[in-house]
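Below: one structure in structure tokens.
Shown here: the complex without one of its protein chains, the others still in place.
Going in written order, the chains are labelled A and B, and every chain counts its residues from 1.
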Amino acid sequence: MAEINLLFDELFPLCRSITGQGLRDTLTLLSEKLPLEVFGIPTGTQVFDWVIPEEWVIRDAWLKGPNGEIIANFRTNNLHILNYSTPVNEVMPLAKLKEHLYTIPGLPDAIPYVTSYYTRRWGFCLSHKQLEQLEDGDYLAYIDSEMINGELNYAHAFLPGESKREILISTYICHPSMANNELSGPLAAAFLYNRIANWPNRRYTYRFVFVPETIGSIAYLHRFGKQMKERTHAGLVLTCLGGQKKLSYKLSRSGKNPLDRIWQQMIAHGQYEGGTRPFTPEFGSDERQYCSPGFNLPVGQMARTVYGDYPGYHNSLDTKESMTIEAIQQSIDELESLLQMNEAEGCYINQFPYGEVKLDKHDLYPDMNAPATRFLSSNEIVDSRTQLNRILMLLNYSDGKHTLLDIAERSKCNIDGLMPYVQKLVEKGLLEGPFHEKGRELG
Amino acid sequence: MAEINLLFDELFPLCRSITGQGLRDTLTLLSEKLPLEVFGIPTGTQVFDWVIPEEWVIRDAWLKGPNGEIIANFRTNNLHILNYSTPVNEVMPLAKLKEHLYTIPGLPDAIPYVTSYYTRRWGFCLSHKQLEQLEDGDYLAYIDSEMINGELNYAHAFLPGESKREILISTYICHPSMANNELSGPLAAAFLYNRIANWPNRRYTYRFVFVPETIGSIAYLHRFGKQMKERTHAGLVLTCLGGQKKLSYKLSRSGKNPLDRIWQQMIAHGQYEGGTRPFTPEFGSDERQYCSPGFNLPVGQMARTVYGDYPGYHNSLDTKESMTIEAIQQSIDELESLLQMNEAEGCYINQFPYGEVKLDKHDLYPDMNAPATRFLSSNEIVDSRTQLNRILMLLNYSDGKHTLLDIAERSKCNIDGLMPYVQKLVEKGLLEGPFHEKGRELG
Partner (left out) sequence: MAEINLLFDELFPLCRSITGQGLRDTLTLLSEKLPLEVFGIPTGTQVFDWVIPEEWVIRDAWLKGPNGEIIANFRTNNLHILNYSTPVNEVMPLAKLKEHLYTIPGLPDAIPYVTSYYTRRWGFCLSHKQLEQLEDGDYLAYIDSEMINGELNYAHAFLPGESKREILISTYICHPSMANNELSGPLAAAFLYNRIANWPNRRYTYRFVFVPETIGSIAYLHRFGKQMKERTHAGLVLTCLGGQKKLSYKLSRSGKNPLDRIWQQMIAHGQYEGGTRPFTPEFGSDERQYCSPGFNLPVGQMARTVYGDYPGYHNSLDTKESMTIEAIQQSIDELESLLQMNEAEGCYINQFPYGEVKLDKHDLYPDMNAPATRFLSSNEIVDSRTQLNRILMLLNYSDGKHTLLDIAERSKCNIDGLMPYVQKLVEKGLLEGPFHEKGRELG
């Protein structure tokens, strides 16, 4: 957790945007944790219905009051500057300046996060309290910025598995100094990468993607979308993984991909008290692009505290303290567990499907039938038959037509409630698997 | 509405039956409103399990009491005569006469509507109050009727559309002087025809059918059933469209035709407080024939006040006043709206399905992201994002696998809540459609 905290503190001050040096610096810092391959797409490149915009260079900016006092300073908080502001260096009366000032009247202490990527504007963002204290007089608005022919950057890293089928983990890196709705996603992704890298084996290949939101995922899909359509087994967009609440999962567009099904079964059986949100293209993050109808990738979105759940959404109240590093840590734990269940999910095949297996031969059944053996799973295990019942379920339904999730459903438990018994049966040669496809023949 | 009222008054006095001059006169009057093609099927023609009966000629009828007073007179109210009565001219005591008298004891003021098409009988129908006042003595029963080799008549009219796929509107014209359970149907059909004729364009062809109930639709199916089986996209039998209640729809046999689905979604979202009745062959109108298993046409039935909902069912209390012309007018409005939704229903195809469309280019997105733009659909439209959300839904799900109805379902609105945005997106070249079939490829 100390490591997460350290990286957070390095990343927080950077002035990220959908292009520019802040974005590149962010990727450089993340590269210390995972081997990112970084790409640059030149300004002017057509990506589907969009065009890569000019790169935004921001060097300095301030707003000086009638008495020479600094009202807002880019170096103090980069939220003070409307993201993608054009340059300005002009003295003007308050009335005219106000056309370029942005506040949140309902949150008088918060500096809003405002962007104008595709229409040229300049502007300053202030707390509403500060705005109300401004006196009449002449103000100097100074923004030393530039629009140049440059590039938009994104990056990815892979963890290869037995299969080319991929699990996508995607997150965005374009918001400036905000905690939950910016850094929680890339931090969770980077450290989750290291967890999965340490697994003894991986059935799936894992693709980690870091992009500026919307235009970045569209550009990424323009280059890799065809490949992803062929390979993606399931995926998650990570966003807003800080906060007090439990994880909340937004289903993929089909609502039926493997993670959708695992999550919903987990919730239905009360084994996790998180939330489930239906898919919608109306709002959200990059799942809107991955789930656009031409791609329709099996990708959902995972968050802990989403828009509407906390006052800091898109403003300066979104800080490390309001979010907590502990919450990110817990998100990583829970995401790892979910992905492990996904690794185990699939069809298993009973190798002795005709009649029941003679379980006592395999030390999986008591060798006597008496009142005292009625709650035993074997001669040794006194567990009210939990192991025995789950093994009987696994053997009966491992027929190539039911996946582990289907069997967990019938056993009224979660996939991880079956995983130890699956392992035992595979070791004893009674089950084979997991296989991806349904419909395999019985032995 | 004056026009509906006028036609009602002309049609009401006619003595309709399943054959005969009253039926033909009805079709002649309706022909003034829509270009009906009238058919005559000769007596004795076999139509499936049925045979066209002899035509009923009714010229005059009365019942004269012991003191020479007229008890019941065909010219005063044609319900007094059992429909399809054989001729009689006979004096008889009250006791014997009573075998030929029909009343409704539970509704002492109502003259019942009684028929005996296929078994030869004669009879008079009276209010129960009148029956109880009859004194002993000799009565003269006089019915000047005749059964002749003639024909059974039905008629149809078409409004051609871009496609040969047809929408069927069918109603019956065989009940004598009753309002809700006779004239509401043909009046609604005739004026609905004129509404649809005025649409700027029609995707479907509309078939309007006017038949005597049961035997008429069976005869019509005998001639046109094969064609209808090939062409019918959806259809409605119109009956009982007067009364205070909301429209109530009886589903087609499959329960899944386009109108079934549109109606049920409308009701499910509380956008119309009407009723939905399951399909049943046990009772109803001509949908029983259209939905017989050999044809199984996608045809439902629409009514406002059905059997059991009002005391006037099949008796003289079923008058213009108890039904109202206003209710028929409203039925026409609502039927037109339903058929317009059906015209819009289908698959649309997003022409830019890879990633999101860059909506600000098309004036469909605010050009800045700030606290103040959060409830805007575009730079101009302040609507809590209603337009923006529906457009995002339309673009994401217009993938050849979801119809407009599916998207309305996800948008928690009715089809007509999407229609203006569909039009906007089609005009801007972002959507193409509607297409009938699912499974079209994305661009």
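We adopt the following convention: a residue touches a chain if its C-beta (ideal position, glycine included) is under 8 Å from a C-beta of that chain, and two chains touch if they have at least 3 such contacts.
The shown structure was predicted, so the numbers you read here are calculated from the model rather than taken from an experiment.
Chemist: With respect to the chain omitted from the figure, which of B:Asn5, B:Ser116, B:Thr324 or B:Ser337 is a touching residue?
Modeler: B:Ser116
Chemist: Among A:Pro66, A:Gly274, A:Gly294 or A:Pro353, single out the residue that touches the unshown chain.
Modeler: Answering carefully, the residue with contact to the hidden chain is A:Pro353.
Chemist: Which residue from A:Asp399, A:Asp416 or A:Glu432 sits in contact with the chain not drawn here?
Modeler: That would be A:Asp399, which touches the missing chain.
Chemist: Which candidate, B:Ile81, B:Ile218, B:Ile262 or B:Leu388, sits in contact with the chain we can't see?
Modeler: Hidden-chain contact among the options goes to B:Ile218.
Chemist: For chain B, enumerate the residues touching the unshown chain of the complex.
Modeler: Against the left-out chain, chain B lists 47-50, 102-104, 112, 114-116, 118-119, 121, 214, 217-218, 221-222, 225, 253, 280-282, 288-289, 291-296, 314.
Chemist: Just the residue numbers, please: which parts of chain A touch the chain that's not shown?
Modeler: So the residues of chain A touching the missing chain come out as 350, 352-358, 360-361, 367-372, 385, 388-389, 392-393, 395-399, 410, 442.
Following the convention adopted for this analysis, only the chains that are shown with their structure count from here on.
Chemist: Between chain A and chain B, what distance separates the C-alpha centroids? Give it in angstrom.
Modeler: 55
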